[in-house]
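One protein chain is absent from this view; the other protein chains keep their places.
Chains here go by letter, A, B and C, matching the order in which they are written, and residues are numbered from 1 within each.
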Amino acid sequence: MPSQEFDITKIRNDFPTLNQTLNGNPLVYLDSGATSQKPQSVIDATTRFYNLSNANVHRGRHTLSERATEQYEAARLKIADYFNVKANEIVWTKGATEALNLLAHGLQNQITHEDTVLITPLEHHANIVPWQVLTQNTGATLSVLPLEQNATFNIARCIDFITHTKAKVLCISQASNTLGNITNLAPLIAAAKAVGTLVVVDGAQGAMHLRPNLKQLGCDFYVFSAHKMLGPTGVGGLYGRYELLNALTPYQTGGEMIDTVTLEKSTYRDAPAKFETGTPNIAGVIGFSAAIDYLSALNIQQLQRYEQTIFNYAATQLSKIDGVTIYSDLNNNIGTLSFNYKTEHPYDLATLLDGFGVAVRSGHHCTQPLMHHLGVTGTVRASLAFYNTHQDVDNFIHALKESIDLLD
Amino acid sequence: MPSQEFDITKIRNDFPTLNQTLNGNPLVYLDSGATSQKPQSVIDATTRFYNLSNANVHRGRHTLSERATEQYEAARLKIADYFNVKANEIVWTKGATEALNLLAHGLQNQITHEDTVLITPLEHHANIVPWQVLTQNTGATLSVLPLEQNATFNIARCIDFITHTKAKVLCISQASNTLGNITNLAPLIAAAKAVGTLVVVDGAQGAMHLRPNLKQLGCDFYVFSAHKMLGPTGVGGLYGRYELLNALTPYQTGGEMIDTVTLEKSTYRDAPAKFETGTPNIAGVIGFSAAIDYLSALNIQQLQRYEQTIFNYAATQLSKIDGVTIYSDLNNNIGTLSFNYKTEHPYDLATLLDGFGVAVRSGHHCTQPLMHHLGVTGTVRASLAFYNTHQDVDNFIHALKESIDLLD
Amino acid sequence: MTNTFNSVIKTIQHAQSWQQKYREIMLLGKTLPALADVLKTDDALVPGCESKVWMFMEFDDSENRLVVIGDSDTRIVKGLLAIILALYNGLTPEEVVNINAYDEFEKLGLIKHLSASRGNGIKAMVEAIQSMAANKLN
Partner (left out) sequence: MTNTFNSVIKTIQHAQSWQQKYREIMLLGKTLPALADVLKTDDALVPGCESKVWMFMEFDDSENRLVVIGDSDTRIVKGLLAIILALYNGLTPEEVVNINAYDEFEKLGLIKHLSASRGNGIKAMVEAIQSMAANKLN
């Protein structure tokens, strides 16, 4: 039994936030798609940094600054190992959104009005709007991969589309934040590579649940947010194949990223330095380092099996409730259930669920085009992670039934 | 006596990092110009957030998200009060550097090849390079305010220059990070306003030591970094006069900053929301809130008097050492001493000082044009804050003499 | 304070549980007549909300008393809207500025629905009403 090999009791104890009651009910946190909870070791790493090594990085000849820099750079190596890439292929950003903006800006000089940028209808706004800005600025065409009515991709149809479009860049998420659907990336990346299309993968949702081997996946760029993978807020990153990464136009300018500055002219350093100007989120990166340690210590097969088990359990229970429509693909999912109850407004359901201590998200989840595709204005989203339990699912289903009673 | 009314013993105890020994010597932290140390209350606020309220902001209908949002928005009000401006005039960024980039990008559509952007020779690279990029992109002229040989401004000469230049924007720091020199901003801002020049003040060094009343100062924009004002890393901000702020072109795009997104087109929200896309550094902002509380509880007159006292003491002691050249203006200073010893390399001095537990900075301090102006390649910089003591100064001077002995 | 509002207060304050409270709020919402669809224009939308809130308001010419009408696509927000309407409708500008919705929501145990984080439009509505009344007085 998966739940035996995976020690959920121990894991629960590592997450202090989860052990609280709200309004007399135990907290049931089903909003990991928005941000994950943090293990004690991550909180402690941050505290330890401020207590012992707080200093700016890279510029200091003194002990504190050296400690800070060592830890900061060790974190880069750690996340690189996690994704099986090289440390100098990782750029720290404040999150996935900034990483995507950095990319869209960085590619600007490589794109002309004859080029096409290909996105998909289920992307998060962070993987849409920067590309709209880029195509507006360059006169390039923004094109959209076909999505089936049930919000899954027909791979053959997509391969065909990619092959014919010969886009300059394909921007696609590894998993949908709204639905949890996992994209079957391998064949799409292969098709894109075959016609010389660069592939940008939005890994905000995939990085923790799917722990991708990026060298094997073969994408050119990959973005992630630490706060969705047990890490602190205000940290994220961009992976880029080194030559491609180094060829991007710098995004933010200022100290540290320069080589020389005169009042007339500046020259820039090589990647990753040239994309990291200003004082970074040092404490955040060091906290994230502890998060990667935590994740890496978990056996990924066990973790995924456990996540699938509670997901299947939740999906089954939810499906049994009359009047519930589920929009998520139940066969390929990171653990997210997007649904509605009859014509009730997601806002009402989420508000009532909160009364029962159940934290879910409601609304468009920063995916208005997907909402439009599904013909709804919003959904309720329950997103699970490996620290959720069967009891959480039971509490959620119970609370949902009670909430429905209140509405009916 | 200032040191009596200002309870330095109590203050020292609030800063855990300062109470450690390095290599057998008590730590003497003289690198607050790079980043300040953090009081326990700031560290605790961050821990408390992760333990109790960790959730994403603005989007959640559940209790954790509400707690997080309340605290996050309360911090905005707090920093607005600190600067005597309105909460909706504050944009959170990851630091001063990002704030300056946001500004330089945001003004792009208002600047033509006929305009001039005016900077000064003592700016940090963060207040130079973004303006170089802006003027390159727009064909505008980058012009430089005159600086006297001793690195102070002749106000009459500058007023004249400003009046004649009629620049679109004047970008100037409130205090120099390398020298600590305080700029006499009031007459310069008045001169700029008289000819319709927008004034951007780089407050990275001034925000804590000088606690400016921005409405009174009259600048149009002001940038700051939390980590230099007792707050966490990865947080900073931009103040902008509301109409001017709201007129800036959005910088980063993605979730939260939009109003509607279709696959073809997006519309943006009003400031500050339209500049804050993606998940912000929530824990950082909430930690910063505690930093502002800490600062606000200190009487600013007492604090400044205390800082001046130890600065004068340090300057006097340092001046007495034969062979030392001080570059800082000793009459108008936030507490920073930039110096060299004979022709010794700052790197050697800083390395030896570190052996004695003294943390100073060496190098160009991200101000290469200023180094060029001074005719040096680098300096040693000792930057003080209100948590430093007379004992710190004594230890520094002693260590410096010993280091010089090692070199001579 | 109007009579309508006093009776609203009573039902909500007598609620035995939070569930009961929400039930009362939603019932209140049901008593509010729906806005005609032609009035549900984008211009009438209170901006920045997850739930849609439409509202119209003016001080009537003859008596200088507030007339607010509104609707929402969610039940809870519509109920809260009903409370706001009961609180302010029919008042003169002087009376309006003297009524602090935050205090009243606090008493009702509903203060979190007026918080910055909710983004449900109720807070924006209160602010709009207050600023219109204040303008009338200037």
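Basically, a residue touches a chain if its C-beta (ideal position, glycine included) is under 8 Å from a C-beta of that chain, and two chains touch if they have at least 3 such contacts.
Worth saying up front: this structure is predicted, and the values here are computed from it rather than measured.
Seen in the complete assembly, the chain not on display touches A, B.
Across the entire complex, the residue among B:D293, B:D348 or B:D394 in touch with the chain not shown is B:D348. The omitted chain makes contact with just one of the residues A:E70, A:E243 or A:D405: A:E70. On the side of chain A, the interface with the absent chain consists of residues 57-58, 60-61, 65-66, 68-70, 73, 259, 269, 273, using the contact rule stated above. Across the interface with the omitted chain, chain B contributes residues 23, 344-345, 347-348, 351-352, 355, 362-363, 377-378, 402, 406-407.
In this text, only the chains that are shown with their structure count from here on.
Mean C-alpha positions place chain A and chain B at a centre distance of 31 Å.
Residues of chain B in contact with at least two other chains: 60-61, 65.
Residue positions 50 of chain C each touch two or more of the other chains.
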